[in-house]
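Take this structure first; my questions come after.
Just one protein chain is left out here, and the rest sit where they should.
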Amino acid sequence: MTYETRMAWQNRLLLVPALVLLGCFILIPAVTAIYLSFTNDALSGYAASHPQLVGLKNYLRLFSDQGFWNSLIVTLAFVFGSSIVGQFVFGLAAALALRRPIALRPLFNAAILLPNAVPEVVAGFIWISMLAGGRYSTLSRIVGLIGVAPQNWLESAPLLMIIVVNTWRGIAFAMILMTSGLSAVPAEVYEAARMDGATARQIFWHITLPLLRPTIFLYMLVSTAGTIAIFGLIYTLTRGGPGGATEIIGIYIYNQSFVAYQLGYGSAVAVIMLAVSVALGAVYVRVLKVRV
Amino acid sequence: MASISIENVRKNFGAVEVIKGVSFEVADGQFAVLVGPSGCGKSTLLRMIAGLESVTEGDIKLDGKRINDVPPDQRGIAMVFQSYALYPHMTVAENIGFSLELKRVPKARIRAQVGQVAELLQLSELLDRRPSALSGGQRQRVAIGRAIIKQPRVILFDEPLSNLDASLRVQMRAELQRLHQELRPTIVYVTHDQIEAMTMADTIVVLNCGNVAQWAHPIELYRRPGSTFVATFIGSPRMNLIRGMIARQEVMPSFTAAEGWTVPLAGRNLTAADGQPVWLGIRPEDIRLVDAGSAADLSCKVAIVERLGAETYLSVVNGAETLLVRVQGDVALRPGDTVQLALDPAGFHLFDQTETRF
Partner (left out) sequence: MRQFTRAQAAAYGFLTVTLLFCLLPFLWVALASVDPNATMFLSLPKAITADHFVKIFTANNGGRWFFNSLVTVGATTAVVVIVGGMGGYALSRTNAWWKRPFLYAIILVRVLPPTALIVPLYKVMLSANGLMGALVRSVVPPDSTRAAMRIFGFVDGYLGLILVLSAMQLPLALWIIKTYFDLTPKDYEEAALMDGANGWQRLHRILVPLALPGLGAAGLLTFIGAWGDFLMPLTFTSSAELQLLPIGLFRAFQRANTIDYGYLSALALLYMLPAVAAFGLARRFLVRTFTGGIKG
């Protein structure tokens, strides 16, 4: 057997465990979800013991379900506000700022990293103190200093609040990725640009940003997908309320499956969510022209 | 020490044929250089000898035995990579001694042998450093040390000097030659630099995109290049090629250049036909400047003068022809001056339309 064939077999073998893990615990359930969505399976009641195929009934139900559409819109706003705008802008700005000679850099780094380092449940927990309780919440007390009336933030502006919380949480990830992307740009490129007479703004738009494109792709993709999948953070904060105002799609599915016990219906929503995620991945790959 | 035999070797990468039937031999203890333009498969050929690429067709033999299917770690061949590939997390001593360590040679022996090799390569003071703390030339020597400590039958070099600056390159060329003289391993050396080839090789294989253009001793390549490719590749500055045709004037055959001037071709057994288009090759060093009034073959106008002190390169123009002339010593000519050239008949090379020598 030649060296090359030996290596080829070795590569195949090395991938088997990964394939098994991913296949059993992700791919098979994904396919099963598709199957389930065509049934009326449930956690209780007659259908639990005798699930039947019901064709597209679940999907048709989705179309006229106000809750579903609401959830979709909430999720879109959530993803756009926190992941695409909030985290990215803060993260990129932080990455750029920290590339300069800054005193106390470790301190700034650590502070920005902290929100991302803590587990979801803790993050939700501490923001409750920030936001709930009307006059006594920390946020009310802060904005009170500039004359804004205290409110029960989680009730008066729930969507905005979860966007803020998720932005707070995700700056670090954006910053880390942007930093590594920025450092992959060799210093000589900037020097050449400066010798060509480019201003800082031109350098940013025409050199830094284009060279950051693959990094930005990776960030957008992973961050968006991750944000869609968020559950614990928001569940701890609002459980999806009030009145579905923060019922992001993950919570909607959970409520439909484990609270309303509608496994079939919940699976249908899950399948839609899977399809959207996959479509997202495809769009990003195409638009940002990434090659693997 | 071993001899290598490459027999009709072909290599395909998918649908692309990169090596198109190459054959040559390297005798025991010879320093063979594979030279050719970049991207022409030289490194691929080397890697096939090492065993890192498979052979699509043909045989590679070591001391007469076919080694196509022998894994690279069992061929007794060492390789110095273009990037040196020094293990960054090990010291110089550990890098060099790694192969011995793998064979479980006792530590004392390893230290002794590493010490010997280090002395040979003047690395003794650097043994505890990491590769990142070494200069390019030093890293290269470590890579060589790592190769020779294995006492391999063959050492392969993949463009080892291409990343060094000019003066270091000259120095390393001398070092490599010294090493070869002292240790006498069989060496196969890949480079795109014909100067390296000419100065170090016992035998040169000139490769032109997957084919062997010519395989011969360096001076033979210089004196009798088999094609215009080899003629212009070997020798610096490169050989002049002049278009023209053969004219058999009753008694004596001659070459008539496209620009009209003619030189006699005495003493050659030419089987060419009258009017046959050919190339006349003549090296810059075989062209002399003659004073006005003496016998000259053609007259040209000087376009560029490059004065190096010990010699001068003149780029001269005659109509559509441009020739390079190499003159000993310093010549104070200026662009625009007219010069008379005499071509040395001993330096004539004739190539037919297929660009091969005849």
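Chains here go by letter, A and B, matching the order in which they are written, and residues are numbered from 1 within each.
Simple rule for what comes next: a residue touches a chain if its C-beta (ideal position, glycine included) is under 8 Å from a C-beta of that chain, and two chains touch if they have at least 3 such contacts.
Since the structure is predicted, the reported quantities are computational estimates derived from the model, not experimental observations.
The shown chains contacted by the absent chain are A, B, with contact judged over the whole complex. Touching the chain that is not shown, out of A:Thr32, A:Ser156 or A:Gln202: A:Thr32 (per the contact rule at the top).
Contact with the omitted chain, checked across A:Ile102, A:Val148 or A:Val259, is made by A:Ile102. Only one of the listed residues, A:Gly67, A:Gly133 or A:Pro150, touches the absent chain: A:Gly133. Between the chain not shown and the residues A:Val85, A:Val148 or A:Ala200, the one that touches is A:Ala200.
Only one of the listed residues, A:Val54, A:Leu76, A:Ala93 or A:Val143, touches the absent chain: A:Ala93.
Mapped onto subunit B, the footprint of the missing chain covers residues 50, 52, 72-73, 77-79, 81, 83-89, 98-99, 102-103, 130-133, 136, 139-140, 146, 150, 163.
Where subunit A meets the chain that is not shown, the touching residues are 7-8, 10-12, 14-15, 17-19, 21-22, 24-33, 35-36, 90, 93-94, 96-98, 100-102, 107-123, 125-130, 132-133, 136-138, 141, 168, 171, 176, 180, 200, 221-222, 225, 228-229, 231-232, 235-236, 249-251, 253-254, 257, 263, 266-267, 270-271, 273-274, 277-278, 280-281, 285, 292.
Here is the rule we use: only the chains that are shown with their structure count from here on.
The distance from the centre of subunit A to the centre of subunit B, each centre being the mean of the chain's C-alpha atoms, comes to 58 Å. Contacts from subunit A toward subunit B in the complex involve residues 1-6.
Interface of subunit B with subunit A (complex): residues 51-54, 68-69, 71-72.
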